[in-house]
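With one protein chain withheld, the remaining protein chains of the complex are depicted in position.
Order of writing sets the labels: A and B. Residues in every chain begin at 1.
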Amino acid sequence: MKANKSRIEKHHIEDFIGRTYMSFCVTLLIVIIVSMVYFVASKGLSTFISGTTSVSEFFFGTKWSPDGDTPSFGALPFISGSFLVTLLAALIASPLSICAALFMTEIVPGWGKKLLQPVIELLSGIPSVVYGFVGLSVIVPLLRNIFPGQGIGVAAGALVLSVMILPTITSVAADALSSLPQNLKESSFALGATRWQTISRVIIPTTLPAIMTGVVLGMARAFGEALAVQMVIGNAPFVPRSLFESASTLTSVITLGMGNTTMGSPHNNALWSMALVLMLMTFVFVFLVRLLERRNKI
Amino acid sequence: MKPRTADKIATTLIVFFALLIVGILVGLLGYILMRGISHISWDFLTSAPQKIRAGGGVGPQLFNSIFLLFLTLLITVPLGLGAGIFMAEYARPGKLTAFIRLIVEVLSSFPSIVVGLFGLLLIVNYFNLGFSLISGALALTVFNLPLMVRITEQAFRTVPKQQKEAGFALGLSKWKIVTSVLFPVALPTIITGTILSAGRVFGEAAALMFTAGMSSPRLDFGNWNPLSPSSPLNPFRPAETLAVHIWKINSEGLAPDAVQIAAGASAVLVITVLIFNLAARYFGRFIYRKLTASKRMN
């Protein structure tokens, strides 16, 4: 055996091949993320470096007229539009999702899960252009008939997004609820509490960080969603004053503008700056999720 | 309010909202299928689109979607397997593992439009691959890879660890254990997950608009030489997919039957996603039965 120590055996070669292959895959992951951050950041910062627009002008300027005689690149209309539709979507979707999760785990754990699980999976599987198409042909006319305006706008965008993020929040919340120890509920029932008292005083407070994780994940999806929102929001470059007026988001203006501008022009660079904002917001969302997960563990 | 009354009201509301979600899905699917299915015909699925006249089909788009999905899986699956196996079987708790986990999380959280823009910058322009199938497939790889890593990691984690021990005790190399003992057991879960992720890839549009492009050259379906520019198999030609096509005709469609085409294409997309979902579900059950039915003989 001693003599064999330094010999290269078959298993050494196998493990070497395996490790090389895996290292390649993992390295590629790292290369992708590094190059993504590098390329988007270097493009996105060029707006500020070239001096066409200052940081405060970009973030707080309300005037977006890239083709005017004195072009101006205030992105506040889009930033505010993105935040507004995201928050509204979360406000609509969260209560619905929490109810769905409670239905699956607390009210009728048996067939409730059997019914809603596939529903959730299918909802999350429907492509975003299809959501956009249905939004355009159902929700927009509906809003037009009920409310003032053309139907398009922040409200339509938020409604479409809320359906799109339902599955995310519901599945995270349902996981959190079903991982709750059984005795926690039993002790509450034993004290004579009704189901609603148990849910509102014991179950929801204990699982709140986990449910919030789901909400943040849903918001991340809503914030980054491009086509479905672009199709129903109207795409007017103004800070929204009403929910039923045409507005824009970061993603919608990028979607529409990127193909019609030349690389390197100030207009194009401003779009990249918005892409950079999207990327930074992703980091913020991931950070929030991690923060909540840490709280959830304690 | 008496606790009993509150309990009743709350329960009713929860049930109502849960059923509302079911209603939303049923309404969505019903609407898409009702509106679209009448427009689906063999001719619609195979003929080329018309720019300004009615009666165009989605043949090339459908082909592009399928071919692009195939190319993407061809690249993503081996890479995802490698990184996923590393995370499940090799990564020891520590800074590097935590870092890779963070990368996977961030990558999977990036909005698909940002992934598309990165593709435009690096693959289309920098690598000079132009708007092409291969650019689209590489962008979709960035989009799908983190998911594939997670699917693989989770699938390997469900394999009983006694399987690994048995392999070690026989004097097998670790890589041999991974590939010949653990992989066959993890495979059903990996396949189910891959099919589901394929549905997501199939419906993706935002990542493709600026990578695979928004046009499709005249394809000659009699020409299968992958190097010829009019060949459907040429990976360096632009390729508008079904999902991108839906977006395009909704925003700039000129044909008089644009809405019907969008409806028909949406229905095709949704039916495909449904098939993917059912296939994954059926396959999962089939394997589960195959693995457990034999145990019933005890």
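By definition in this document, a residue touches a chain if its C-beta (ideal position, glycine included) is under 8 Å from a C-beta of that chain, and two chains touch if they have at least 3 such contacts.
The rule is simple: contacts and distances are computed from a predicted model.
Choosing from "Phosphate ABC transporter ATP-binding protein", "Diguanylate cyclase", "Tryptophan synthase alpha chain" or "Sarcosine oxidase subunit delta", the protein name stored in UniProt for the chain missing from the display reads "Phosphate ABC transporter ATP-binding protein".
Of B:P3, B:P160, B:P229 or B:P256, it is B:P160 that touches the chain left out of the display. From the options B:F16, B:F70, B:F168 or B:Y282, the residue with contact to the chain not on display is B:F168.
From the set B:I66, B:V185, B:L233 or B:L274, the residue in touch with the chain omitted from the display is B:V185, counting the whole complex. Screening A:H11, A:K63, A:K113 or A:R144 against the full complex identifies A:H11 as the residue touching the chain left out.
Mapped onto subunit A, contacts with the missing chain fall at residues 1-2, 4-5, 9, 11. Panel shows subunit B; residues 92-93, 160, 162-173, 176, 180-181, 184-185, 291, 294-295, 297-298 of it touch the chain omitted from the view.
By definition in this document, only the chains that are shown with their structure count from here on.
Those residues of subunit A lying in contact with subunit B across their complex are 10-12, 14-15, 17-19, 21-26, 28-30, 32-33, 35-36, 39-40, 43, 95-96, 99-100, 102-104, 107, 112, 115-116, 118-123, 125-130, 132-134, 136-138, 163, 166, 170, 193-197, 199-200, 220, 223-227, 230-231, 251, 254-255, 258-259, 263, 272, 275, 278-279, 282-283, 285-286, 289.
On the side of subunit B, the complex with subunit A involves touching residues 3-4, 6-7, 10-11, 13-18, 20-22, 24-25, 28-29, 31-32, 35, 78-83, 85-86, 90, 100, 102-107, 109-115, 117-118, 120-122, 125-126, 142, 145-146, 149, 172-176, 178-179, 196, 199-200, 202-206, 209-210, 214, 243-244, 246-247, 250-251, 259, 262-263, 266, 269-270, 273-274, 276-277, 281.
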